[in-house]
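Here it is: the structure, laid out below.
Excluded from the complex is one protein chain; the other protein chains are retained at their positions.
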Amino acid sequence: METIYQLIAGWFAGKPEWLPLAIAIAVPILFIVGVYPAIFAYTTLVERKALGRVQNRYGPNRVGRWGILQPLADGLKLLTKEDIVPRDADKFTHFLAPVIAVIPSVLLFAIVPIAPGLVPVNLNIGILFAFAISTASVLALFMGGWASRNKFSLLGAMRAVAQVVSYEVPMVLAAVAVVMAAGSLSTLDIVKAQTRGGLEIAGWFVFQPWGFVGFVLFAIGAMAESARTPFDIPEAESEIIAGYHTEYSGFKFALFQLGEYLAAIAMAGITVTMFLGGYLGPGIHIPYIGGFIAAFWFFLKLGCMILLNIWIRGTWPRVRVDQLMGFAWKVLLPMSILNIAVVGLWHFMGNKVLAWGVTAAILGLAFVILAKISAAGNIEKRTYRYAN
Amino acid sequence: MDYAFWTISGITVLGALLAVTLRNLVHCVLSLILFFLGIAAHYFLLRADFIGAVQILIYIGAVAVLILFAIMLTRNVTGEAGPQEVVGVKWWIGSLCAALTAGLISFAVRADSVAETLSPGPKATVAVADIGKGFVGNWIVPFEAMAVLLTAALIGAVVIALEEVRNRR
Partner (left out) sequence: MGFLGKGLFQGMAVTARNFVGTYFDRGTREKLVTYQYPEEKPPLPENSRSFPFLVYDGTPDAMRCVACKICETECPPQCIYIVMDRDEKGKPQQRPKVFDIDISVCMQCQICVEVCPFEAIKMDNDYEKSQYGRFDDLIEHLPDLLKSNEYYNEIKPTEAKAVDAKLKAEAEKKAKKGTSKPAAAAPAKPAAPAPAPKPATAPAGKITIPEDAPFTAEQRAWLAGFLSAGGVATSGTGVSPVAVAETTGETPVPLPEATPAAEAPAGGWPWHDPGLGMSQRMDLVKAAPLADKLMAAMAQTDCHACGYDCRGYADAIAAGSETDLSLCLPGEAETAKKLEELMKEAGKL
């Protein structure tokens, strides 16, 4: 926002004072509400096609060439569907829930930088803001589930709340490690902290042992936070129909989907920013076109994260409800706390090559021990009552 | 700035009033969340970004969700079975207490000269780094005491939960 203001302030010298400010505010907003929903629309298409290929079939390929008009068709279909509100539903809350589902997801994009200096709002509390906002998204799930007066919706809502609250802890702690290393909560500063010695790739936090662990922890947390497979138990079809949005149809359902996907995309964007070097990549310092190259790198990485999400969705089975909490509290939480300590160690060790080895050894050992403990605790010999 | 202040204040007060007057418990909590949001907006308005974000994270993300969880496990969510009277003797006593507390706080704030000297200008932003340095500098003892208190609460919760698990077995 500031960058745009500085850029265009000169052009409007004779005009009213508020005009450049209004434009500087309007451009990022239009960008967020224009570009990211488009990415959402085509994410659904890519997801359906990729899942299809994973499952040995074509995806949608009937609406337009390669199905490129499929999102449009889906949208039109959802728009024209009847909006059904259950008779006993709490009407106002039922109406409010899908609206609230979208707001936090859109707000998340406010702190995702797409090029040097180009971030919708450069908050000095950037990452904290993201966590605060993403927590609020659980409210929509709860409201939708509760207002529907449907036991499956309520179960879905309770699952959603429990899951989001649990997985937020390791996710935030994983981000704390990054904040410690970067020395700032601002997303622009975090990206800048990932350059090293003039190289745009080597400094990515994901290439540090603690950064890799943090990346995995954060990605898992982000997946759970946006209720995507394998953490989609709030809307597990085989168990509770569609969870909190069972009683939603038409455009309200579409809004829920929009909110969910936007949250997943925003989380992917934040993951890229924090661990994969954000917009960093070769060629971002070239005059004039460097900014575009940076944006290209950012969206490329964003796409890769989205594809990884889809790939995981196509492969892994859903986590069982009783294993979900245990995994968050017994595996992810100790690991993330240890990770914070390891970042401190990394910070105070002068020789980074040695530090790399030591931290990798500590984290690897911790992983092995945790794996042993959790394997000993979880895997029991199954007994079958009738089959034996 | 004044318009923003009055609008946000109005929403905040409305949320607070609804939270205590609505009959449906879930509606009450949702109004309470509106109130929390209003408070957070006030913080943002005062350029206390960090406190505002923490307000959302803690009060909406944790406290309100906890209350919702508790409500979901209760019956009589709609409040129809309880006493229908809202304005009663207790209400007047409560209002009196609230008014006294509010008067006391405003008196204390007005009496304290620090409040005047520290009143932030419109451009003064509370930096996160300053808050962090404050925590591990001047106010390290209260900070650590708070940490010990919370840890004790956490351990206590685990102990109680373990007791229940043992009883169930």
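Letters A and B mark the chains in the order given here, with residues in each chain numbered from 1 onward.
In this section, a contact is a pair of C-beta atoms (placed from the backbone, for glycine too) under 8 Å apart; a residue touches a chain by one contact, two chains touch by 3 or more.
Note that this is a predicted model, so its numbers are computed, not measured.
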item: Chains in view touching the one left out; value: A
item: Of A:Trp18, A:Tyr58 or A:Phe92, the residue in touch with the unshown chain; value: A:Tyr58
item: Chain not shown, touching residues in chain A; value: 50, 53-58, 311-312, 314-316, 367-368, 370-371, 374-375
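Please note the rule applied: only the chains that are shown with their structure count from here on.
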item: Chain B residues within the chain A interface of the complex; value: 24, 26-27, 30, 33, 49-50, 53-57, 60-62, 64-65, 68-69, 72, 125, 127-128
item: Complex contacts: residues of chain A adjacent to chain B; value: 90, 93, 123-125, 128-129, 131-133, 135-136, 138-139, 142-143, 146, 154, 157-158, 161-162, 165, 168, 185
